[in-house]
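Structure first, then comments.
Omission of a single protein chain aside, the complex is shown with its protein chains in their original locations.
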Amino acid sequence: MSDYSVIGKRVHNIDGTEKVTGSGKYTFDVVLPNMLYGKILRSPHPHAKILKIDTRRAKRLVGVKAVVTGKDTLGRKQGIWRRFPELCDEEILCRAKVRYIGDAVAAVAAIDEDTAEEALDLIDVEYEPLPAVFDPMDAIKEDAPQIHEGVELNININRHIEWGDVDEAFEKCDHIREDKFKCSSQAHVCMETHDAVASFGHNGKLEVWTSSQSSYYIQRLYADMLDMNESDIRVTNRHTGGGFGSKFELDSAQFCAAILSQKLCQPVKIVLTREEEFTATKRRTPMYYFLKLGAKKDGTMLAKEVRVITEGGAYTAMGATALYLTGFFSSFPYKYPNYRYDGYRVYTNTATTSAMRGFGAPQSTFVGESQIDMMAEDLGIDPVEIRRKNGMTPNYEVPGQAFIQSCGLHQCLDKIEEHIEKRGKLPPNHGIGVSAYGFMSGGIFNWFNTPYAFSAAVVRINIDGKVDVYTGTCDMGQGSNTTLAMICAEELGVRLEDVRMFSGDTGICPPDLGAWGSRQTLMGGNAVKMAAAECKQQLIEFTAAKMGVNIVYDLDIKDRWVHLVDRPERGVSYFDIVKEAIRGKDGVAIMGRGHYTPHRKGMISPAYSFGVQAAEVEVDPETGRYKLVNVTTAHESGTVINPVGIEGQLEGAIMMAGGYGFCEDQPMDEGKILNPSIADYKLIRSLDMPETDILEIDTYEPEGPFGAKEAGEGLTNPTAGAIGNAVYKAVGVRIYDLPITPEKVFKALKEKEKQQKKAKK
Amino acid sequence: MKKELKFKVNGQPYEIFVKPKTLLVEVLRDLVGLTGTKRGCSSSSCGACTVMLDGMAVKSCSVLALQANGTEVVTVEGLAKGNELSPLQRAFLDHGSYQCGFCTPGMLMSSTALLTENPRPTKLEIKEGIDGNICRCTGYNAIVRAVTAVVKGEYKEAK
Amino acid sequence: MKIEGKFTMKAPIQETWDFLLAPGTLVSCIPGAEKMEAVDDKTWEGIVKQKVGPITIKLNFTQTLTELDPPRHVKAMGLGSAVGGAGTFTQETIVDIKEVAGGEVEVAYSSNVSLVGRLATFGERIMRAKVNKIGGQFIQNLQDKLESELGK
Partner (left out) sequence: MINDFEHFTPKTLKEALALLAKYGDDCKVICGGQSLLILMRQGLVSPKYIVDIKGISELSYIKDDKDGVKIGATTTHRAVEKSAVIKKKYPVLAEMETRLASVQTRNWGTIGGNVCHGDPAGDPVPVLIALNATLTVAGARGTRSIPVENFSLDYFEVDLKDGELLAEITIPPPPPRTGAVYTKFNIIESDLATVSVAASVTLGAGDGVCQDVRIALGAVAPTAIRAKKAEKVLKGKKITDALLKEAGEVAATETEPISDIYASEEYRLELVKALVPRMTKEALARAKKA
């Protein structure tokens, strides 16, 4: 595939210069004339009835322009699972009841942030605290307080996945393991907190600038909540300071800014504080995992049974999807002939858990990859070998669920085995742990109930040959604009610098579901490619006519040269052809439209990426402290469109997923998050970052644009498991709950010492 | 109540009246209008607001504006010379040392201050130099590679 | 943040109870309490001042006896809201008294303190230490008072 002229090249991100000069404008930087600043009052109680809200004192404060409460809303409930009204359960501005510490109850608009903040202290809310429940294992008990009316045992949603005959298969197993695990929460910690500038005009139309992963979702959810037409709402996402799964649901900054602006017909800007970001936005789903795994003596795994209870927090959000995906990915990346999953998402009086990079799969991969190492040890099989024996292969069907076309798992296993062998004998207290994973390239499910194609794009060629791409995809920093521009440039036969991207603006771009579930390269890419192809076809038709070539010849465009495929020297300049073609079309710019919706691709995703990671740790057995020494990843994501982008995704994922394994957590006391600041929330910084090596594996995905598939989220799946396995290899203790803190390692070491002493006696 | 703050930002002198409680970052963003400098936390922890003050990196959210009286501040907007990007800016571009870009101005200022002080830092010193800055996207190693490339002389200073 | 414990002392149970319930005994054990005044026989109001380094917190404090089962069980709820809106502070104290051998009584207590609002976000590390200390002082004061009044 080396004949690509754009794809696979090391390029600067197309918005790179704006980012290194500080000239790029984020929502955080937007200032409009006559703009006000908003702040949100939040519940200090985990569960309480709102008896009365008195805003009079706040309204009297000089500089305060409006104070709103739930009474100023239509009282609707939002949810991203729009097909299921019972799962739309979040008012955002609560009217009768608050369900977690951080639930919004009122909002203020004032001339500046200080005044708005001062006004919050002047709003008197009378609460009647209700009994609250924080742990899902408590919340499913008969006598637990009910968090949502009519929801029995607080079970928000359950999912069942099954194939084969699990019970019969367990009978045939030589060895069965049953293990319990607990996965912790994690905060997204986007550097730009959630923010929005909402501006209602007197014409009743709403314009919003917001830091978002899906402008279309935000637009549609606004329309639901405000009872407006989608088309009267324009949502623009400028540069977005990180998303990681936290920014594609309507949030309190967006909603409150709009409600306030609606009252005043003035722009209102709300930027969540870092503390609100930690306590009052969504987070990764904590899960209790119960696993049963059965294998033959030779390591062939015959059956797996998985039960999961997840801490849902106060509302549904995308948690329902996380529940499904953790169940599906618990079978990854292995060929289990018999599999059963039962998952329950339980409401609790804690901050809502939802989507975060990996979307349920980092949890399932941590538990699954820990257990498979234990199984390998029980059976006396090498960890790489047991994975090889059971690992997925190309053209494999996950029964009734998914069809996997490209799959490079086995090449990845080979490379990682080589890496481990090369490392040779390790120094004392070092260990290398292995973890295999897979992930989807965009979801097929349509619980959002969009009537539109999942992805769509318009490509326009202007008179100077320069190309504008319009797509509803959102660049939140992952570089999708660059990747999509590369796809467009390659398809059309122009250079990257010829392409300009217009994305994430619902006012001018065709709808796209946005940046989540690792969908944009494949789905957005296919749409852009199709639109570019349509443009190219028009130019080729025109050229063929103009050059009068024999109809047996094929024409193509490469690097701004329209030419005969078989005789590349025979051709014309792309720029000349564009000029003439437009003239020939009565002055209409060349336009192409593209779209993509997966059809007949199973239940989950049109394509899957795979990889294997090896983490090396060094443990100090006297304290339990360990260091991440090196993380090496063999990864395949189909054709690599943007290599610099993939490296960035990979190393960034190691920082985030390493944090999930090593130190990131959100401990709570009675529903209160105890570390809502970056000083107290520990995350990996440069000195803590391990060395990272990438072993790229070539594969080609027939469903993806130029053979590409996802390379964003899947990379967050393996690291926690690899760390757990590495710690075990280093000092022989297994940690069953995340994060794997030095204290847990230390305690396990002490326990092991005690057991050994006992055994000696 | 307001007091006069006289200082230079990117070489340009300013005389601004500010309330004593005003932070340096607020003056730079809201009064001088340089929004390249970001804010990411309220606990001096994230480094997104890093600027150079008399040649050294400081967190501008943790400096009272009046404490900058008489100093020279350089922000990310002051790194390029005309249309010529600084070596670090070019190296960041080449090495993909940014993704969402929100931490990038702070990262560049920390790296620039580091190289001003110590033109030949070791890898560990580079890591230490940017340890006060959080990047949630890149995993830092690409930033370390970019700074290393500048240290190795792969990027010449603009004339 | 919960503190639990028990101590025994030589005193008749009824006297212990009476003293415990005497107006002001419980509130006077609250560290930093100032100007506590009785609103009725179960409720006191006043100001509680606490200091953590440079931070001085002034709380409007109300203490209410919510459960009474003479002469063995009392539960008191304290609620403080910080002047200036920095947060609220709640304290739930349970004292159970029972007779043990030798004319002694065993006083079992538990005190659960929690903070809500901005106060709580000032470094968990610091606040937890401080709140533990306040809880500990409260119990110490109570024990000292009981012992000095009755335990001789």
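Read from first to last, the chains carry the letters A, B and C; within each, the first residue is number 1.
Basically, a contact is a pair of C-beta atoms (placed from the backbone, for glycine too) under 8 Å apart; a residue touches a chain by one contact, two chains touch by 3 or more.
Just so you know, these numbers come straight off a predicted model, no measurement behind them.
Chemist: If you put the missing chain back into the full complex, which of the shown chains would it touch?
Modeler: Looking at the entire complex, the absent chain's contacts are A, B, C.
Chemist: State which residues belonging to chain C touch the missing partner chain.
Modeler: The missing chain touches chain C at positions 51-55, 57, 84, 86, 118-119, 121-122, 124-126, 128-130, 132-133.
Chemist: For chain B, which residues lie in contact with the unshown chain of the complex?
Modeler: Within chain B, the residues that touch the unshown chain are 1, 3, 19-21, 23, 42-44, 47, 50, 53, 56-59, 62-64, 66-67, 69, 110, 113-114, 128-129, 131-133.
Chemist: Touching the missing chain, which residues of chain A?
Modeler: Interface residues of chain A facing the absent chain: 113-114, 117-118, 622-623, 625, 662-663, 667, 674-675, 679-680, 682-685, 687-688, 741-743, 746-747.
Note that only the chains that are shown with their structure count from here on.
Chemist: How many Å are there between the centre of chain A and the centre of chain B, using C-alpha atoms for each centre?
Modeler: Roughly 30 Å, centre to centre.
Chemist: Cα centroid separation between chain B and chain C, in whole Å?
Modeler: Chain B and chain C have C-alpha centres separated by 51 Å.
Chemist: Would you pick out the residues of chain A that each touch at least 2 other chains?
Modeler: If we look for residues of chain A contacting two or more partner chains, we find 275, 677, 679.
Chemist: Which positions of chain A touch chain C when the two form their complex?
Modeler: Residue list for chain A touching chain C: 44-45, 101, 120-121, 275, 669-670, 672, 674-677, 679-680.
Chemist: Touching residues of chain C toward chain A in the complex: what are they?
Modeler: That would be residues 1, 84-85, 87-88, 114, 116-117, 120-121, 123-125 of chain C.
Chemist: Report the residues of chain A in contact with chain B in the complex, numbered from low to high.
Modeler: Those residues of chain A that touch chain B are 10, 12-13, 15-26, 28-29, 188-193, 239-244, 273-275, 476-479, 644-645, 647-648, 650-656, 677-679, 683, 685-687, 689, 691-692.
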